[in-house]
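Of the protein chains in this complex, one is absent; all others appear in place.
Labels run A, B and C following the written order; every chain starts at residue 1.
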Amino acid sequence: MMKQFFKGIGKIRYEGPDSKNPLAFKHYRASEKVGGKSMEAHLRFSVVFWHTFRGTGSDPFGGAVYDRPWDEAADPMERAEDAMRAAFEFITKLGTPFYAWHDRDIAPEADDLRETNRRLDRIVKLARSLQRDAGVKLLWGTSNCFSHPRFTHGAGTNPDPHVFAYAAAQIKKAMECTKELGGANYVFWGGREGYSNLLNTDMKQEQDQMARLLQMAVEHKKKIGFRGTLLVEPKPKEPTKHQYDYDAATVLGFLRKYGLYDDFKLNIEANHATLAGHSYEHDLTVAASEGMLGSIDANRGDYLLGWDTDQFPTDLYSTTYAMMVILKHGGLRRGGVNFDAKVRRGSFDPVDLFHAHIGGMDAFARGLKIADRMSRDGLLEDFVSERYAGYKRGVGRRIMTGKATLAELERYVLKQGEPEKRSGREEMLENIVNRYI
Amino acid sequence: MMKQFFKGIGKIRYEGPDSKNPLAFKHYRASEKVGGKSMEAHLRFSVVFWHTFRGTGSDPFGGAVYDRPWDEAADPMERAEDAMRAAFEFITKLGTPFYAWHDRDIAPEADDLRETNRRLDRIVKLARSLQRDAGVKLLWGTSNCFSHPRFTHGAGTNPDPHVFAYAAAQIKKAMECTKELGGANYVFWGGREGYSNLLNTDMKQEQDQMARLLQMAVEHKKKIGFRGTLLVEPKPKEPTKHQYDYDAATVLGFLRKYGLYDDFKLNIEANHATLAGHSYEHDLTVAASEGMLGSIDANRGDYLLGWDTDQFPTDLYSTTYAMMVILKHGGLRRGGVNFDAKVRRGSFDPVDLFHAHIGGMDAFARGLKIADRMSRDGLLEDFVSERYAGYKRGVGRRIMTGKATLAELERYVLKQGEPEKRSGREEMLENIVNRYI
Amino acid sequence: MMKQFFKGIGKIRYEGPDSKNPLAFKHYRASEKVGGKSMEAHLRFSVVFWHTFRGTGSDPFGGAVYDRPWDEAADPMERAEDAMRAAFEFITKLGTPFYAWHDRDIAPEADDLRETNRRLDRIVKLARSLQRDAGVKLLWGTSNCFSHPRFTHGAGTNPDPHVFAYAAAQIKKAMECTKELGGANYVFWGGREGYSNLLNTDMKQEQDQMARLLQMAVEHKKKIGFRGTLLVEPKPKEPTKHQYDYDAATVLGFLRKYGLYDDFKLNIEANHATLAGHSYEHDLTVAASEGMLGSIDANRGDYLLGWDTDQFPTDLYSTTYAMMVILKHGGLRRGGVNFDAKVRRGSFDPVDLFHAHIGGMDAFARGLKIADRMSRDGLLEDFVSERYAGYKRGVGRRIMTGKATLAELERYVLKQGEPEKRSGREEMLENIVNRYI
Partner (left out) sequence: MMKQFFKGIGKIRYEGPDSKNPLAFKHYRASEKVGGKSMEAHLRFSVVFWHTFRGTGSDPFGGAVYDRPWDEAADPMERAEDAMRAAFEFITKLGTPFYAWHDRDIAPEADDLRETNRRLDRIVKLARSLQRDAGVKLLWGTSNCFSHPRFTHGAGTNPDPHVFAYAAAQIKKAMECTKELGGANYVFWGGREGYSNLLNTDMKQEQDQMARLLQMAVEHKKKIGFRGTLLVEPKPKEPTKHQYDYDAATVLGFLRKYGLYDDFKLNIEANHATLAGHSYEHDLTVAASEGMLGSIDANRGDYLLGWDTDQFPTDLYSTTYAMMVILKHGGLRRGGVNFDAKVRRGSFDPVDLFHAHIGGMDAFARGLKIADRMSRDGLLEDFVSERYAGYKRGVGRRIMTGKATLAELERYVLKQGEPEKRSGREEMLENIVNRYI
């Protein structure tokens, strides 16, 4: 008989907004249609392996504190298998259609790469079987090229090509495992692809290296016939002082510079956006407005703290604004809403993982419904489209179609004089949003 | 006889590091050679018209406080001429080879564009004559497309094409005046080219508009035969919540996206970089490492304050690191060190303008000398180049030349095993820098 | 016949949550009872004179932009009277029971103090009559001791006792005017009571001065029989680099140090709290938990911007958390919810002032209702009180009553061993809050 890791917790059910049961959904109902599509299909929720099954609650001032029954076996591979089984028990009870992993989360590193890869194969085999049984899919896989000491000075951007090679080998294997498990995407988050100090750094060299690594990944993807989308996940800093994939705009510029633009999309995380000085909806818009939004990491930071707190998303404004951007640009397609979030250090009970995910799923479900209603009513969109209407005709049209010149526009002003002012109505628009929340 | 605005202050002279005269240079000596080139030619200092001759010391909580004898005439054009004469008296006494202006700083706006342009012509004529007499040159001109109420919702990014046209007309004229005065560059700083609120904003439309405006400027430049460099100056926010020209990387990405890359370079300001979460030397390196550093704005922010304090640069670390980047990438060429800085509100005496500029010039002179000595000793550069030497040979070379694949690198690791660790020696390198300061 | 300044806008009425009329309340209904007390009595809304009737929309990069029909007269005193009449028209149409002013907002400064005071008297007379007619009361008055050039280096903390004396004279008059108008409180916000640079500052001397000024104000209050509460409003910075009234904890410490604790309470503003690195509810709790919360300034900042944006409060989490603290500690008493907020620069139409206040009032009304429901259900309060229950009995009780010693507690642990861990349940509690929003 299978071990049970979340004893006493059954399948999480939808009980509606009036339910007082903390272990029930108040708003998320997978099959409920919103704008003609089920919530499940809109949101494509994904549970992450690392924080949720490998997190310990440690922080720079204290060690492991979480109580995890899947982490008790003496043998590391037995712990790895227990964790994978616990994950599927959790996902099944919670009801998300997807999950995501780093290679090193699901299988611990051994003394050499060959043995490490063997371990990975063994766990991937287990995962495949569990996926099939549970009807759960892999949203994305990725390789952890930042935790091991060898990556202290970076992976692809490491000054030592031997380390670059190690990262390359890991990525090759992780991409193959992702393919093996039918992953919809493969993600690059360069945890140490940046610098700690400019004094010992050749920035251009490091970025050239990084581009080379991504190019090889594109080639390998084609070679093995992996059909998922390659995603880059921006983050401005932490653990390094400066990470090259600073924010959405920076990554898009990088991809353009190195001829990688057509082979990648972005995975945008809320807390990474705010650490870069942007709102979540800003970075989502930067990516989505040029068709480059691949997937999202759902969490939230604390605006008053300067590090990646990775809290579960519960702010309805944030989930609403995110879903407004996503709906407007045609949905998440192959992407999903991936809970790259962790319970607080003091929430060490396994049940807290349920509270956290239920809260995040309900918050996104409400955000989706609110955004959908706003979109159907069209008040905001009409306001915006009317505001720029001048560019659809006359001199505005000449400007946008490249016909106008500075000289022509000078003549226009000399003739027409001063433009009229028109209020931007920000307060009224914010009140409209509050009407829907 | 000409009015005197800085009575009792003579030509500022070099008196050496032991001088206790606050109105003397301790380190800047224009003709002194550093690495075979005079300090003057290295640094190409420039005084700004706006803060220095039009600044009032006002802030959001209080109005004008500076005592400015050139601002006393009743007639606005007389004040404008007085200010221009005061500027040349100041520049001559201080001894900088350059200055810089916005159109609206040097000539006040009239009731309509035609009359405004006439005023500008009149002042440009005066400036030309003063430039010739003083042997002073224009580092750059620019148009203020952010202060007037018409630009409340942006200039090139305004939802109203009539306002776009107004900005276009201003830029046309400002570029022509810059050419008339032999300006070495023309700058675009988009003070309100961003958004206050995403709810009423079409980000993609606005960026498309901005690109159109820059394209027209390029065409006009060619048409009138202006030979200066076009520069974009990044700033992340303030006055708007978000400005599209966020930082160097974002602007480079924008230029690439819209096919404007070959027609522009960047003007990097210290305080704008730090507001974007970067060090000055970071943003300088981003631009310089791909040959896109056009000029620099020299100032400093207060890291503990969240707005653009535009203080005079006195931190020797900052000036040293800036000059290290600049020397390494071949100097400022047509650019200069432009003091886009203002005295504190409480420094309302005209003499404070001298203290401030002398301090800034001495700080950059020291930075230059320190950077030059470090570069000649080569300790830092050797460390860095040795650190990445692995990419010049063997597997590293195969990586950089595009020959390696993931599969080859996996085989390499399976054979070679674990890389050796090597300390980044940050503390030692920082100690070396302190040896030079 | 009286001039009308808000033509076409009638009395703002409650139309309920389904109303689509932007100029109607959706949630605020003055007479509606919440927990046995009317909303009006709970919230005691107040409109500020400065931003709302004297604001121009200017910022550091552009001048006045608002269209204000009460600001058109040529004579400054006629403008002042128009502004006062406009204020009462606005307040009456909006339906707030209170307003607040600085001396210099309502009457412009003349060439000398005697004449300035006469102007103030004239406007106070008008205000008294308008207050009586409209049934509107003064929440608080205060003196602007920061805008005039004389206060560049501070008011009470100025190095020049002549300036100190000027501030003292202004405060005397402003307090007398506040008494004359039946003000419920008198506020001290020390806009420049801090420093720009430690190099020219004697911090201890300045704080001693400030304490002397407050002591004199206490004496004067008693002398003239003013019965209102004296309030200090914390703010950490802006316009100065560092303001001594940094945050609630700092001000409480200052009041204790100088023996002023019993004579003052605090006026806590959201945006000032967040600029100091605290949440609004944090600083409210610091003040309220020792009975020192006097009144609140309602607004919101932008967490991604480093200056005082003073936006209207529309975030329901913030208004809910604020009302939770206020209800828990017995309400606002003589204080009120004062909209120290300004419309965005681009919201230059008079009607935008209505949108902004309606949005803020509705957001606080919802916050009040949500906090009241949560309080009556008691889930959060019960959780907290149960969490600390151990201090009501046994060893916990001995600790709190001062009986336990380190040695006793060591013996306790040697005997009892390791404590049990207990989850803090943060995610569950956040989900509970979302159930009410």
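As a working rule, contacts are C-beta pairs under 8 Å (C-beta built on N, C-alpha and C of every residue); 3 or more make two chains touch, one makes a residue touch a chain.
Quick caveat: nothing in here was measured; it's all calculated off a predicted structure.
> Which listed residue, C:164, C:339 or C:354, touches the chain dropped from view?
C:164
> Take the complete complex as the reference. Which residues in subunit B touch the chain that isn't displayed?
On the side of subunit B, residues 17, 20, 22, 26, 65, 67, 274, 277-279, 303-304, 312, 314-317, 343-344, 346-349, 351-352, 355-356, 358-359, 362-363, 421, 423-428, 430-435, 437 touch the unshown chain.
> Going by the touch rule given at the top, which residues of subunit C touch the chain that is not shown?
So the residues of subunit C touching the missing chain come out as 112-114, 149-150, 152-153, 159-166, 168-169, 171-173, 196-205, 208-209, 212, 215-217, 219-220, 223, 236-237, 242, 246-247, 249-250, 252-254, 256-257, 276-279, 281-282, 285-286, 289-290, 321, 380, 383-385, 387-388, 390-391, 394-396, 399-400, 402, 404-407, 409-410, 412-414, 416-422, 424-426, 429-430, 433.
> Of the residues in subunit A, which ones touch the absent chain?
57, 59-65, 146-149, 151-153, 191-192, 196-197, 237-239, 241, 275, 302, 304-308, 344-346, 348
The rule we apply is simple: only the chains that are shown with their structure count from here on.
> Indicate the whole-number Å distance between the mean C-alpha point of subunit B and the mean C-alpha point of subunit C.
Measuring from centre to centre gives 40 Å for this pair.
> Got the subunit B residues that touch at least 2 other chains?
149, 152-153, 196-197, 237
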